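Quick one: this structure, given as structure tokens, is what I'll be asking you about.
The other protein chains are all here in position, but one chain of the complex has been omitted.
For clarity, chains are labelled A and B in written order, and residue numbers in each chain start from 1.
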Amino acid sequence: MTESRSESAVLPDPPAAATAKAPHLPGDGAIWVMVLGDMIIFGAYFLIYMVHRAMTPEAFLAAQQHLNVTVGVINTLVLLTSSWFVVRGVCAARDGHPERAARLLCGAGACGLAFIAIKAYEWSTEISHGYTVHNGFFSFYYVLTGVHVFHVTLGLLILGLCVRELSVPARRRISFVEQGATYWHMVDLLWVVIFGLLYVMR
Amino acid sequence: MSVSELTPDDEKATAVADSAAPASKRDLNIVFWIFPAFFGVFGIVFVPLLRVIPPPRPDVGYAGMISFFEAHHTTIRIGLVLLCLAFGGAAVANGYVAYQMKRMTSGPVFAYVYMGGMAVGVLPGMLLVAVCFDAASMRLDRAPRVVGFLYDLGMLSFNGSLGCFSTAYLAFAIAILLDRNKIFPKWLAYLTIWQIVTELLATMMWVLPAGPFAWNGSMTFWLGTAIFAIWLNCQGLMLKKATDQQPAGTRPPE
Partner (left out) sequence: MTRPTIIRNSAQGSTRAITIAWIVLCALTIGTWSLAPAHSGVAAVASVSISVAVVVLGFIKGRLIIRYFMEVRTAPRWLRLAADGWLLVLWTAVLVIYLV
């Protein structure tokens, strides 16, 4: 995001992708500080959750039954698909098709919006059934999914910035788009863990 | 280069520098060192003296709260004396960060947001708990409900005043990301976003009186404090770096 502008507006920044011999770090070092650090912090959240679960496993299991797994599966598929769009978008940008890349990122954004909408529906259903933060398991559920949905919202903002980046001929910095993509995949990755731990594990 | 040797071309470049800005950075260095000095005193006051960090439990009855103040009333009052002398350092520390933020190409407005947010936050977020605890310790024969009220009021305001800080941190993060002068490194912006996330989590303290999301909980307090400690140290180190890299005799634009 503080990259100097490339003179060649359409051609991608070198190197466009890795070869077997030349490893390529997507984005820049700073975004990986963000992503790895966020993964570690969430990892700590997950482990604290597991410890509390181990203290009252029956209560947690009983509460878990009230989660709508089908909705969880749909949300997982939605995010996985959004990540697929993002990867295709980055490839398109590297191949010199910024308009197609922008459309693919918009597709990812649409999936992200769908995720948030489904999550809102899920929360409202559970709250209307009386499962609030006063339940041990559900306090973790709301906090983990809440912080995650905050990350998704931030991700939508970042995707929007990437689309704008691709739409302006004078910019189109591949590194910027790669950074956004890396962040988005992290959001997807964290949800996969949340799904496994909260929805499926017993 | 003395004033008499300036050519017309240099005029504009040094116009800002010339207006009584000294060519040494002694003023910057003096102000910078107030940052770690203040936070050092803050640590001593809030950890062993006031006993706010780590916090006393929210799920004790009035008897527990009274015994807390009875046990610590001496150190609490010593803490208040120190805090009263030192809390101006908060203004200096935050003001100096804002000063460095003004050097960014993202403009001075974020610096003012930072300063405003931090300044407002310090009242509930630092002073109120100290005053409440001292008031409770001063007369130990108050009615238990009154003691309990001071206990809760102090702790809730300390933990709950996160909105002000979140706003300030957001301004800090956005300013860094938009800045082309690279006053602070980009990774510090990302660390700051983690800080904001921990503040989001901390909202649970208002709702739950016990467990991992209470004001002494593993998720809300311990993890949040660990991240805060890391972030504060990084901000301090990067502030030093920004101070060292600032060319002598320049000042940020108005």
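Operating definition for what follows: contacts are C-beta pairs under 8 Å (C-beta built on N, C-alpha and C of every residue); 3 or more make two chains touch, one makes a residue touch a chain.
Worth saying up front: this structure is predicted, and the values here are computed from it rather than measured.
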Touching partners, among the displayed chains, of the absent chain: A
Contact partner of the left-out chain, one of A:L77, A:A120 or A:V168: A:L77
Touching residues (missing chain, whole complex) on subunit A: 4, 6-8, 11-19, 23-26, 32, 36, 39-40, 43, 46-47, 50-51, 53-54, 57-58, 61-62, 64-70, 72-73, 76-77, 80-81, 83-84, 86-88, 91, 94-96, 182, 185-186, 188-189, 192-193, 195-197, 199-202
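We adopt the following convention: only the chains that are shown with their structure count from here on.
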Gap in Å, rounded to a whole number, between the CA centres of subunit B and subunit A: 31
Subunit B residues touching subunit A - in the complex, by the definition given at the top: 177, 179-180, 182, 185-187, 190-191, 193-194, 197, 200-201, 204, 207-208, 211-213, 218-219, 223, 227
Parts of subunit A lying in touch with subunit B, wherever the complex brings them together: 1-2, 28-31, 33-34, 37-38, 41, 44-45, 48, 52, 133-134, 136, 139-140, 143, 146-147, 150, 154
